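Below is a structure I'd like to ask you about.
Note that one protein chain of the assembly has been removed; the remaining protein chains are unaltered in position.
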Amino acid sequence: MAGNTFGKLFQITTFGESHGDGIGVVIDGCPAGLEITREEIQKELDRRKPGTSHLTTPRQEKDQVEMLSGIFEGKTMGTPIALLIRNQDQIPAVYEPIKDLYRPGHADATYDAKYGMRDWRGGGRASARETIGRVAAGAIAKKLLAHAGIQITGYVTQIGNVKITQVDESTITTNPLNCPDATVLDAMIQEIETARKDLDSVGGIVEIIARGVPAGLGEPVFDKLSADLAHGIISIPAVKGIEIGDGFACASKHGSENNDEWALKNDNNNNSHIGTTTNHAGGIIGGISNGEDILLRFALKPTSSIAKKQQTVDRNGTSAEIEVHGRHDPCVAPRAVPVGEAMVALVLADHYLRNKISRIETL
Amino acid sequence: MAGNTFGKLFQITTFGESHGDGIGVVIDGCPAGLEITREEIQKELDRRKPGTSHLTTPRQEKDQVEMLSGIFEGKTMGTPIALLIRNQDQIPAVYEPIKDLYRPGHADATYDAKYGMRDWRGGGRASARETIGRVAAGAIAKKLLAHAGIQITGYVTQIGNVKITQVDESTITTNPLNCPDATVLDAMIQEIETARKDLDSVGGIVEIIARGVPAGLGEPVFDKLSADLAHGIISIPAVKGIEIGDGFACASKHGSENNDEWALKNDNNNNSHIGTTTNHAGGIIGGISNGEDILLRFALKPTSSIAKKQQTVDRNGTSAEIEVHGRHDPCVAPRAVPVGEAMVALVLADHYLRNKISRIETL
Amino acid sequence: MAGNTFGKLFQITTFGESHGDGIGVVIDGCPAGLEITREEIQKELDRRKPGTSHLTTPRQEKDQVEMLSGIFEGKTMGTPIALLIRNQDQIPAVYEPIKDLYRPGHADATYDAKYGMRDWRGGGRASARETIGRVAAGAIAKKLLAHAGIQITGYVTQIGNVKITQVDESTITTNPLNCPDATVLDAMIQEIETARKDLDSVGGIVEIIARGVPAGLGEPVFDKLSADLAHGIISIPAVKGIEIGDGFACASKHGSENNDEWALKNDNNNNSHIGTTTNHAGGIIGGISNGEDILLRFALKPTSSIAKKQQTVDRNGTSAEIEVHGRHDPCVAPRAVPVGEAMVALVLADHYLRNKISRIETL
Partner (left out) sequence: MAGNTFGKLFQITTFGESHGDGIGVVIDGCPAGLEITREEIQKELDRRKPGTSHLTTPRQEKDQVEMLSGIFEGKTMGTPIALLIRNQDQIPAVYEPIKDLYRPGHADATYDAKYGMRDWRGGGRASARETIGRVAAGAIAKKLLAHAGIQITGYVTQIGNVKITQVDESTITTNPLNCPDATVLDAMIQEIETARKDLDSVGGIVEIIARGVPAGLGEPVFDKLSADLAHGIISIPAVKGIEIGDGFACASKHGSENNDEWALKNDNNNNSHIGTTTNHAGGIIGGISNGEDILLRFALKPTSSIAKKQQTVDRNGTSAEIEVHGRHDPCVAPRAVPVGEAMVALVLADHYLRNKISRIETL
């Protein structure tokens, strides 16, 4: 019930503050017998960890994962899997001077309003470090999905005013931005560099594709696949919008343009199946996957922590000026790619399991 | 667990198919002692019911609500509230000729893929008639929110290519489109009329504002207010995207533009409180309401049912042409306004209750 | 979250008060394609309905079930199944004189304490009529279990001071007490008749056996099969205790007596499997079924409504004498048999589904 649990069958509970002892996650509901290594989890964490380029926060965190339970002799046991990542490079002293000030764009005031207190040593639970638990759990979800033939790919499509013009997936891992378009990469880097030099930050957009998703995933009417994806994605820090398939562009279209017609199609093995000839829907119809690629996009606001001077108040309402120094990403979109993939993986793993019990004839 | 329940403390479970006996909802978790009348619920249902103008489906449904339980002597009892709305104007015969065909844009194929069968008499559970239960429950949620000083208003901001240029809330109820801008009303009507004459349909965008929401609602990190709103809104049939506050526009902005600065503000009673001087965030920071207006927008695809000829296949994969006649709205955006309001009300009612137990000092 | 939902995958939500419009249940999570008829549900309701012998309440209720949704062409559709049973033979006037008095043993005072009000027209939500929804849902659960080869049988083992000395299951349905022992039947009837003549009531014990339960059902460590059974059974009105297998008798035994030794056994088809040579555990080890019969027993207090004079107070604390007339069973144990079976069926159906996704190799 409390808000730190996500998923219903493949269920995760995360814990930890940015400047506490560590960040962790308990995964409950992962089927027994799934092969998983520490390295497979670490690899995903390494994709989101800070300090890998001059375009991200210089905070040095190795983010080494410790597997506390649930895995034995290289396989999941069906028991809860607890993963712990210790915090190491904390400098809470940076925050001491501004501990009573409400940083614009930050959750300081809202945590105070809700809980009557907050961990002022950095972002606490509202820090993006919280997403470490999601990514660690997502690595296991991805492994389960691989078993089901599902792969997930994410990349940046926009940073500031620079948008991609093409997608070449082989390009994604060759640059620190997770950008799939070499032709705009320099311009994107420039957007970030400029923002940083201005003591400012900049927003962006990330796109995720899930391939190999079988038709049938999603539980209408409230746990539609689209609804659960939206829930998971919007819960990522800094995300302010999501769209599935053509999304907001649908609003100005006609049904005859937007409907995806059904046809008999051949898959890679030349087996025929019913599919659609276009994919405006982003692979989800009526809240259930239709066998086409799942496609979604989400918008990230510019990082709230900026060194530029801003007006604010302290917790008593007294006016003040603030400069937020700390160590922050001038643009969170690149590092949001593995986080977005993780959330999509978690939702799909959950629905993959839920769909296994939807028909009497397959029980 | 199953997908027809929404909310955690103020929790609803809906049931019913479009061409079955009726549509209903059970509300569990509404506090005892809330005054509610049948008329208050009926009034909301009347806002979404079909047949009220030539711009909507001519299906004639009175959608009269019956209160089966949970209310006694004009008040909620704390026990589950069951509401039932019988279906009346069903013409399943219309669907008989196309019972084996997959209508483009519809959930026929995905329900078949998931359940191995489907109710071919209309949209079944995937029909927008399903939202009756949401609106009925939303009426009770709104009553609870009124007790807390919260009001919700929705309106159409775009139909096809026509966008509003101003918001005059007094205009909303004076036209069948729930449009707040008299200057574009005729153009919007024209968009719909044209689509219908072309045997086609058209999409749209709806905006919802919640006023009077106290700071503190939302349960990080997964049940953030924004995440639950996204979950609820995207679960509405035909919705393909949602954004909170400035939403997708944030992607191209800098932090110094997008951050809402904190300041001491005066409310209507001249009491001062901490608030923000702008509201790019749409009233939610770190997943928790900040006391400003909650603001969100969602995109609806054009109605899938169109009389225009389309290519498709039947359930065996045999090619066929299809014209979907039935009785459908050429644009669902206007009738999605009360549904969107209902979902926002349900989420806020849920979080209003959840927030009551967040601090030891107020227990 | 609210308290009227039970089960996680095969999930029911009940509603309705004893003297309101009706009693109902929504079943969400039943797999699609299960064949079920109105008659199969009605048959279970007939087993619990009142007025079938002079040993039960004379309240005349036909308890006819109406299937509102979720079933089409004789099969479940995977959508929520709503069942409604209208109340008919209500005489709230009987309760008017005692509407402000707290009946001893009844929930009047506790509902007042919790909700600040209560439905004084009979037991309201605390009435045993509430169990109608459980039995109706249980009929569907039983049908699902039959598909899995699981059968459930219940009977009375004790009424007042009379205990059974043998179990002959063919006897159960031949008498109004659901007693499996013809040699004590008259003495049991006498216990009830005597209580009634004394304007009093008497307690009893019910035993349930589930046969054909495969090994593997149960989700440690909190949703152990035993724990969920205890939850379901103790939630039945008037139940004050439950034991699994040898239960309380284990307390005075040694491990060497109580442990069930494992052995290779032959089933009816002469296939060998690993099982136990005794069944002290009642078919559950470590919270998971072991393939032996599930065996449990629960104690019911004597009916609280008695015509004998008792001391009490009204809601203001003023002393008063009370005689509760209404129409009540002098012993609830016989009619608790189908209710107990229903709860066991609901728990097993839920765990049958949950267990389907416990291992990667069977997905």
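Per-chain residue numbering starts at 1, and chain names A, B and C are given in the order in which the chains are listed.
FYI, a contact is a pair of C-beta atoms (placed from the backbone, for glycine too) under 8 Å apart; a residue touches a chain by one contact, two chains touch by 3 or more.
All figures in this text were calculated on a predicted structure; none of them were measured in a lab.
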With respect to the chain omitted from the figure, which of C:Ala107, C:Ile164, C:Ile294 or C:Val344 is a touching residue?
-> C:Ala107
Write the list of chain A residues that the hidden chain touches.
-> 1-5, 7-9, 11, 13-17, 20-24, 26, 28-29, 32-33, 66-70, 72, 75, 77-82, 84, 114-119, 124-125
Chain B residues that touch the omitted chain in the full complex = 1, 9, 29, 31-34, 76, 78-79, 144, 147-148, 220, 352-353, 356-361, 363
Residue positions on chain C contacting the omitted chain are 1-6, 8-9, 14, 102, 104-107, 109-111, 113-116, 125-126, 130, 158-161, 195, 198, 200-205, 214-224, 226-235, 237, 239-264, 272-274, 276-277, 280-282, 285-291, 299-306, 308, 310-313, 315, 317, 319, 354-355, 358-359, 361
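Just so it is clear, only the chains that are shown with their structure count from here on.
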Give the label of the chain whose average Cα location is farthest from that of chain B.
-> C
Do you know which chain C residues sit against two or more other chains?
-> 1, 9, 29, 32-33, 78-79
